[in-house]
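What follows is a set of notes on a single structure, which appears directly below.
A single protein chain has been removed from this complex, and every other one stays in its place.
A, B and C are the chain letters, set down in written order, and residue numbers restart from 1 in every chain.
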Amino acid sequence: MTEQLSTQKAINTALREILADDAKSLVFGEDVGKLGGVFRVTDGLQTEFGAHRVIDTPLAESGILGMAAGLAMAGHRPIPEVQFDGFAYPAMNQIISQIARTNYRSRGATPMQMVLRIPSYGGIRAPELHGESIEATLAHVPGLKVVSPSNPHQAYHLLRRAHEMPDPVMFMEPKSRYWNRGDVDFENPGDLEGSLVAREGEDLTIIAWGAMVARSLEVAELAAEDDVSIEVVDARWLKPLDEDGLVASVAKTGRAVIVHEAPRTAGLGAEIGQLLTERLWGKLEAPVERVTGYDVPTPAGDLEDEYIPSIDRILFGVQRSLEY
Amino acid sequence: MTEQLSTQKAINTALREILADDAKSLVFGEDVGKLGGVFRVTDGLQTEFGAHRVIDTPLAESGILGMAAGLAMAGHRPIPEVQFDGFAYPAMNQIISQIARTNYRSRGATPMQMVLRIPSYGGIRAPELHGESIEATLAHVPGLKVVSPSNPHQAYHLLRRAHEMPDPVMFMEPKSRYWNRGDVDFENPGDLEGSLVAREGEDLTIIAWGAMVARSLEVAELAAEDDVSIEVVDARWLKPLDEDGLVASVAKTGRAVIVHEAPRTAGLGAEIGQLLTERLWGKLEAPVERVTGYDVPTPAGDLEDEYIPSIDRILFGVQRSLEY
Amino acid sequence: MPVPPSSAAQPAQLWPPQNGVTVDVETLRGLAERMLVTRVLDTEAVRWQRQGILPAFPPAIGQEAAQVGSAMALDRARDMAFITYRDHGVVVGLDSDLTDYMGSHLALWNGGFADPNKVRHSPLQAVVGATALHAMGWAYAQKLDGTGGAAIAYFGDGASSQGDVHEAMNFAAVSKSPVVFFVQNNGWSLSTPLDLQVAGGSVAARASGYSMPSMRIDGDDVGEVYAATQIALEHAREHGPVVIEAFTYRRGPHATSDDPSRYRSLEEERALGPDPIDVARQLVADEAWWAEAEQRAEQAVDAVRVQMQSPRTIDGNDMFDYVFQEKTPQLVKQQEQWREETDLD
Partner (left out) sequence: MPVPPSSAAQPAQLWPPQNGVTVDVETLRGLAERMLVTRVLDTEAVRWQRQGILPAFPPAIGQEAAQVGSAMALDRARDMAFITYRDHGVVVGLDSDLTDYMGSHLALWNGGFADPNKVRHSPLQAVVGATALHAMGWAYAQKLDGTGGAAIAYFGDGASSQGDVHEAMNFAAVSKSPVVFFVQNNGWSLSTPLDLQVAGGSVAARASGYSMPSMRIDGDDVGEVYAATQIALEHAREHGPVVIEAFTYRRGPHATSDDPSRYRSLEEERALGPDPIDVARQLVADEAWWAEAEQRAEQAVDAVRVQMQSPRTIDGNDMFDYVFQEKTPQLVKQQEQWREETDLD
């Protein structure tokens, strides 16, 4: 069965099904219950499953994640939310020192099976700390898995898959795409592991995730008008990275541009660039290009468009790579 | 005047001089006062400067860093300490959302002039979370500067320099080197900006920082016996990275091996590797090699030697690069 | 160990004051006038948001007495306020530049344009709870410097759940730093009601656990707020921290994007007791003056509107120029690239 849904609704549907299917699952965080979340992603869930399983917590992110750790130790499969990316910072200690390590610490006796939902990245003119891209920080932490869907179909299926995984998954939802609609094929998830070729091409590979996938597809469309054939790869899994998949695409095209919203220095673009260079030594036509946020705090809404990689800036990156 | 000092004593001396010279400076953290710190780095300072300027705080890292932010807003120049690297995690919110951004938020009106001292990295058989290497996490944050000294002379002068800088500096002290002695030339700091060639060589550059510099120098010594001439560059400043300095060395040797204790994925080695590849396209004889910690939580003491890059593992990295 | 005596020092009882509260007419007018400005600003800002001038706005409607009353109790020569996204009344109460302040709500600049040292309030804080720690550190500095200044930390009932607030209260009480923790208990944190947020229902109740005095006041009576804050500040300067819990009500939505009907009913909203503006009007008891004050408030806010819409000198360069006091080579390069790629448009 296929349905046209927004990403927001697709996630909502996945959560509803998880809560219905898995008695050990719970959803909690700030304002996720009665309000249904600031983005309405959890809309209706409390009415359906009760305030004991869909919980409006006090306003305390470290508490929310610490509670999740305790729940997981008791064999529950929590799906906590932090309201915005920037409010994951107060929870970093619980994420890094506890959630990422409890399986290790207990030699696998107490897995941390949970999905942390993080509305992520910029693009909605929100105030500061409501548009952060924290994937590199998370991907550097041993013991975490990190995934970021780019459209409703992916959002639905990757969330269901993440919930089944026995390890803690950081689920980074591109909030600027919550309201974009697309087909969700419920029966046919497709391959949910690794990266995904979102558009095939011959001359150059753009690697992106989250909201930058749609933008990169626009770039590919524009480039096609100039007879440049761009392959767009949706990285999806940011930890573990799909090394083989990324390498396969770039081996074919010989050129790569990585696009992300996070600041450039020590961003995930560096890891992917270095990986591609290691694996494709002598086979790249140009150094791997990065088109990223600048090394500045995500600016206020009016400057957001200057900060987030624009179509123009991605095109410049493509041009630099092609003209190398 | 030159004196033989341990790194621990060199930092202690720098702190004493800063407190004496700058009435607006203060030192605080857990057990830094009466005890003089768990590594005795702040030994004697409370007796000399009083409990109001060398403060034993409650056991609360977010509080310590938040207090530092408030002090800096009032024009003081705090030098807080977190007792061990792993206990910077509870302070991440204050570091990332507040200390790194207050200058920006206030358009430069309230600079965050401070030095956060972080006893860092492994090598002392301590329990978990007492041997973390968090430089990539910090370097990714816009608004922070990050430096890591590798010997007593550097430790003394870089701390004094960091204290003078008007921006927040994360000062990562290699705790396994606290007790190693070396000459401190008080009058002649040498150049304190950027990286430093710790040993000259022709065939390959090792880039390291903190405790890995001494180990890399040992590797260079061993390699010299096999007529391999290794240049060792002490990166020192991890944010901003000394791009020109690193590029100059690798341009000369044609090969680079980056050594760090932090986990491999999204570590600073990725950024440096990608940078070198971008800047030296067509001039490298081999892909930049990384010899790093594994993507595992820093293990308990008995496995520490398996985790931290050993001389052997660095030599393997060198060999891979040379034989490419 | 034998159990030590229950509590070494019972905290001082600061409220209600023995001789009651009297606020003179001049002061009351000053307070009321600024409450009116705040109310008009809030009402207009909601309109500006609908017109697309502001991307979003969190009205403080109903909290004017708590904010203006406390802010005007500060000594601007030496005190400092640490504010959040909903403290327009504090900004007005400190006679800070409203256009500068609105820069932040305009999404022009994180934190606004004002210099905190001049206007005596921090940039507006987006992370709930952080004000408490910064106020604590700033207050400790006043002790060191002997300025006699005190800090006031504004935060909400929701923010009180953050670990940072506990750390700040404990540090402040241990170090006897001059801070007033001013909680606006407005019954709601976004959609979350007090009973799901604050165990026991009162933030002030936590103060005695730190041997710290606390005051529970009617946050909708501007005279009471003003007097209580003065008492708290004087206590703080001499003896250390105080908690004020001002009971009030968030009469509007959490922000313009919010739909309170999803979590509270109109009946509940209507059963609130008097509007603080009406309370002030009765306190002032001079209808002629009141009418004039209303007009002046409207003019003042209209001036803000005009200034706000005249273009500001903000451009993408600012994004690079204020990250550090000393810009890094990487930022210089990125700024250059940004200029090239933008100029070519």
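By definition in this document, a residue touches a chain if its C-beta (ideal position, glycine included) is under 8 Å from a C-beta of that chain, and two chains touch if they have at least 3 such contacts.
The structure displayed is predicted, hence computed values, not measured ones.
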Among A:Ser97, A:Gln274 or A:Ser321, the residue in touch with the chain that has been omitted | A:Ser97
Chain not shown: contacting residue from C:Leu106, C:Val165, C:Leu283 or C:Met319 = C:Val165
Consider the whole complex, including the chain that is not shown, and state which of B:Val38, B:Leu192, B:Ala286 or B:Leu322 touches that chain.
-> B:Val38
Positions on chain A where the hidden chain makes contact | 26, 52-53, 55, 57-58, 60, 62-63, 66-76, 93-94, 97-98, 101-111, 113, 142-143, 145, 165-167, 239-241, 243-244
Absent-chain interface as seen on chain B, which is shown = 30-31, 33-36, 38, 56-60, 62-63, 86-87, 89-90, 125-130, 264-265, 294-297, 299-303, 306-307, 312-313, 316
Residues of chain C touching the missing chain are 1-4, 6-9, 161-167, 169-170, 172-174, 187, 195-202, 205-212, 216-220, 247-249, 272-273
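Just so it is clear, only the chains that are shown with their structure count from here on.
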Report back the single chain whose CA centre is most distant from the CA centre of chain C.
-> B
What whole-Å value do you get for the distance between chain A and chain B if each is reduced to the mean of its CA atoms?
-> 31
Chain A to chain C: how many Å between their CA centres?
-> 35
So, what's the distance in Å between the C-alpha centres of chain C and chain B?
-> 39
Residues within chain A bordering two or more other chains = 62, 86, 89-90, 128-129, 265, 294-297
List, in ascending order, every residue of chain C touching at least 2 other chains.
-> 109-111, 127, 163-164, 318, 323, 328, 330
